[in-house]
Structures are given as structure tokens and as C-alpha cells.
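Note that one protein chain of the assembly has been removed; the remaining protein chains are unaltered in position.
Read from first to last, the chains carry the letters A and B; within each, the first residue is number 1.
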Amino acid sequence: MTLVIQQLVNGLALGAVYALFGVGFALILTKMGILNVAHGTFATWGALVAYFAVADVGLPFPLALVVGVVAAGVIGVLTDLVAFEPLRRRNAGLFAPIIASIGMWILLLTVAQAVFGATATSFPDHAVPSGPIKFAGLVILPAQLLNIAAALLVAFGLHLALTRTRFGAAVRAISADPRSATIVGVNAARTLRLVAFTAAAIAGLAGVLAGLSSNNVSFDLGEALLLKGFAAVVVGGYGDIRGAALAGFMIGILEVVSAQYISSGFRDAITFGVLLVILVLRPQGMFGERKLARA
Amino acid sequence: MNLAAWNTTLQFAGVSAIFALSIYASLWTGVLSLAPVFFGAVSAFTFGWVTLTVGLPPVAGLVLAAAGGGLLGVLTAFLVLRLESHYLAMATIALVLIGRVLVLNMEDFTGGVAGTLAPGDLGTWLWCLGCLGLAAYVLARLRGSRFGLAASAVREDPAVAQSLGINPRSVQLVGFVLSGVFGGMAGVLQASFLQFIGPDTFYTHLGFTTLAAVVLGGAFHWLGPIIGAVVFTALPELLRGPLGEFDSIVTGLLLVVIIIYLPRGLVDLRRLRLLRGRGKTAVSE
Partner (left out) sequence: MSNAIEIEGLVKTFGGLRAVADVDLRVPQGSIYGLLGPNGAGKTTVLNMISGFLTPDQGVIRVHGKETHGLPPHRIAREGVSRTYQNIRLFPGMTVLETVATGAYQRRRSSILGAVLLSRAERRERAEVTAKARALMEQVGITAPPGALAETLSYGDQRRVEIARALAAEPRVLLLDEPTAGMNDAESHQVGELLLTLRGQGLTLVLIEHNMRLVEEFCDQVTVMNSGAVLAVGTLAACLEQPDVREAYFGKRSDARRIETLRRARRG
């Protein structure tokens, strides 16, 4: 029984990172209509910048985390300005942004590799307290608690921001119809930048936490996150940010449990298998109601 | 670069042109699909297995792979065609991810992490150009046909196409079959040239660079993907001197610049027609 609970905790901590990443990814996908393949590299850059802030500059970890998150956010805004904004202006349709994001993905990944090198490192041991907390026979690491807390906080915070604030209203107006939103007086440019920043900053946070809890910081850290976050969005559904968060946690648990009881080799197979099954069986759930053209 | 290196590079350009045509076949019907990479993986490992373990001749392996690819295209179509654009694209990416997991875990058949060998008999210019020519010929013939016009219509405006009696799903199903056959052939040729295939041979990188090639060359005419593939294979080789291993920076940049400034690619019939139209009015005025 303790083992089961321990695994649930481990799964939640792992899934928290997926949830976090998935929430940012879903924000861009559902509110801006962009399937952003480059989103994983935002996580990578967040983690790498935070790592250098700790290891080379010598900043304390909390500060380095903020630096990494902001750096990721800025890269997100730049990506939006360079790759997506021109297409938005041209009203380019669905595929063009995907292709532009593939370009940014290749670019950011290769630059990360060029700047930081291909070898993996990890955050120094003293970054966060590493002594496990023992509680009722469970062993919980402070980093695991941090993951779970961050994911819950961000998911619910973002949900509230999107449903209860003026920022949220502006985002909804723009995602429904960018042009009429501008007419009603929503500052479209500022809102779009803010969404891009928020989504990328969340990815950066997910990247830092993923690097911290897996003891592995490398230029391709974001790639695995991208795939899992993507699964979280699809499984969680299109409508609600909280769905992606919930699905992220579920995938984490699924991975830990399946690695324990089935085979660690098939861990990814199971995740992606679930992804495909959901995609195929519940397509209408993913995209809301059937899209209808207006003549 | 010396002549031998160029020879090899151009042969790989030929193979990636077939992959590019495989992506084009779906894109023609309005479907953005990376499934060709999955088709290529399945056919390449099947090819390795039936030739080396079962002992079929390589040519039979190629035919089998092409037919199997078509069948796989049908199955994939049934699986994913009910999805809307973004999710469809995602599902095909998921297929590529799952493909790698399968390769890693079906060790007896694929060699797992270590990969497996493949015979090199078909790794010649003759087979490469033959397959490419066949694919291009089929697409060129289909252009003005009932299917070809319907495919373009579905891509440009599926709702209007439907009001003309065209069922987008069945047009897209045909697109997937063509994509499967071409992807199957490309997988076998890739394996034949490399003579060794592993879990990373057919993965997202291949899919994204091939897609980039299609976009660069132009996704509105079968000639576009071929030209794009040749440029995209040769360009990194040319850049390897000045940029070293980071040549893909240029790939990335190029992709962004093209989709923004040249959204219909290098081979753009529409632009040609526009220019031609302008020329005419200029003369008549």
C-alpha cells in the first residue's frame, strides 16, 4: 500500500512538469490557434539560462529560476514577433504557423546546442535542499513538492486570469475574432505579446523544474517535454486549461505505474498509445463542435 | 566537396524527393501529415527483415514495401481522417513517435536500439531515379484528372468542394494511399543507401526537414517538393564548410523566411499565371 502511494506521489511529481508544460502549450494552441512545435525549446532555454545563472554567475537558485523563466518568456515573445506576427497580419491560415514554428524549433534547438554544447549537466547539489522528507513511510523530495505546487499554482492561477480578469476577457475576444476585438478597444498587440510571454515563461518554468528533478540539463531537455505536454493537451481536451493540467498529472502517474508493473521500455509506447486512442476516439471532444463554414 | 561526395549527396536528395512527394500527396488534398516518416520506417524495417531474415530478393522487398505502404495509408486514413486539421497533424506526429517506440521494443524484428542491416542492392541511381520518376509521373498524370481537380478544390475550400459533390474524406483517402506507396518506396531506398537503419533513422527530424523541403519548393505543384528536396539536401553540404555542424540554423531560418515571404514556395503556378495574365493585359492595352 505504501508502495502504491509512493508511486502515486512520484507520478504526480513527474506529471506536474508535464501539466505545467501542457498548460502553456495549450494556452498558445487554444487561444492563439498555433500548434507551436518550438514550445519545447522555450523549456530548454529556460533551464539552460537558469543553469548558467546558478553555475557560472553564482546566483542563488530562486533568483536563477526567475532569470530562466523570464528569459524563456522573452524568447517566446521574440518568436511570436518574428515568426507568427507576420502570418497573423496576412491571415495566413492554419498550416503556415505550424511550418514557421518548425523553423523556429530547428533554429532555437541548434543555437542551444551551439551555445551550450551537446553534453548534459545538472544543477549543483546545493541548488535546493535535497534531503528527503520522510512522512508516514513515504519518501518525498523537496523538488517533487516544488513541482506539484508550481503546477497547481500556475494551472489555477492561469485559469482564474483567463476567466476572471480583463486580460482574460481580452484574450477571449482576440481568440474569437482578432479584428473585431481591436475595434471594441482591446489592445490586441499588447495582449498577444502577453500571451506569448506567459506561455513561454510557463514552459521555461517547466524546463527548470524538469532539469532539477531529473538531474539532467541539456540542449534537448525540452523535446521530451514537448511530446508529453502535447499528449497532455490532447488527452485533456481543448476547451479548458485545467484539462491539460489534469491530463499531465495522469500521464505522469501512468508512466510511473507502467514502468513499475509492465516494462520501462514500453513507458513511452503506453503514453503515446493513449494519446492516439484519445485522438481517434474523441475527436469532437478535442475540437469543440464540428467546424462549419459560413457562406 | 569531391565528386564522390556529391554523388552520394544527390542520391540522398533523390530519396528525400520521394519522401517529399509522399508528404505532398497528402498536402494536395489539404492534409498536413508527417505519416510518410512512419510509412518509411515500417517499410524499411520490413524490407530489412524480409530480405535478410526471410530471404526474399530486394526487388520483391521493394514491391512489398510499396504495396504495404499503400495499405498502411488506408489504415492511417481511417484512423486520423475524422480529425480536424490541427489534431490531424498532431495525430500523424504521434504516429511517428509511436513508430520509434515500436522500433525500440520489437527487437527481434528491428534490432532495437542497435538497429539492423539492410541490403544495398537497390542503392543505385537507377532505382532512385526510377522510383522518383514513377512517383512524379503518377502525380503529373493526376493533375488535370477528376481526382486532381477535386484534390485541389478540397485543399483550397473544402466546403465549396463539398457543394460540388466532392467527398473530402474519400479524396483524402486517395491522398493517403499515394502517400503510403511513395513513403514505402522512399523507406526502402533510404535503407538501401544507408545499409543500416536504427530507431532514429525515421524520426521527427526527417519529417520536419522533408516538410521544410516541400514548403521551400512549393506545395502546389509536384515539381516543387522535388526541387525543394534537392536544395534542402545540397544546401547543408555546401554550408558545412562555413558553419560546421550547425548548418541546420540555416534550415530553420530559411523555413521561417520562406513561409513569411514566399508562402507558396519556389514553384508557384499561381504567381506564374498572375505574371502571364499581367503580360497579356499589358500587350492588349
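Throughout what follows, a residue touches a chain if its C-beta (ideal position, glycine included) is under 8 Å from a C-beta of that chain, and two chains touch if they have at least 3 such contacts.
The shown structure was predicted, so the numbers you read here are calculated from the model rather than taken from an experiment.
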Query: Taking the entire complex into account, which one of B:Asn7, B:Thr53 or B:Ser145 touches the absent chain?
result: B:Ser145
- prompt: In the full complex, which of B:Asn105, B:Thr124 or B:Gln162 touches the chain missing from this view?
  reply: B:Gln162
Statement: Omitted-chain footprint on chain B covers residues 137-138, 141-142, 144-150, 152-153, 156-157, 159-168, 174, 220, 264, 269-270, 273-274, 276-277, 280
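Operating definition for what follows: only the chains that are shown with their structure count from here on.
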- request: Express in whole angstrom the distance between the two chain centres, defined as the mean CA positions of chain A and chain B.
  value: 30
Message: If we count contacts the way the header does, which residues on chain A are in touch with chain B in the complex?
response: 29, 33, 35, 37, 82-83, 86-87, 90, 92, 94-96, 98-100, 102-108, 110-111, 113-114, 227, 230-231, 234, 265-266, 268-269, 272-273, 275-276, 279-280, 283, 286-287, 291, 293, 295
Message: For the complex, give me every residue of chain B touching chain A.
response: 32, 79-80, 82-87, 89-91, 93-95, 97-98, 101-102, 104-105, 158-159, 208-209, 211-212, 215, 246, 248-249, 251-256, 259-260, 263
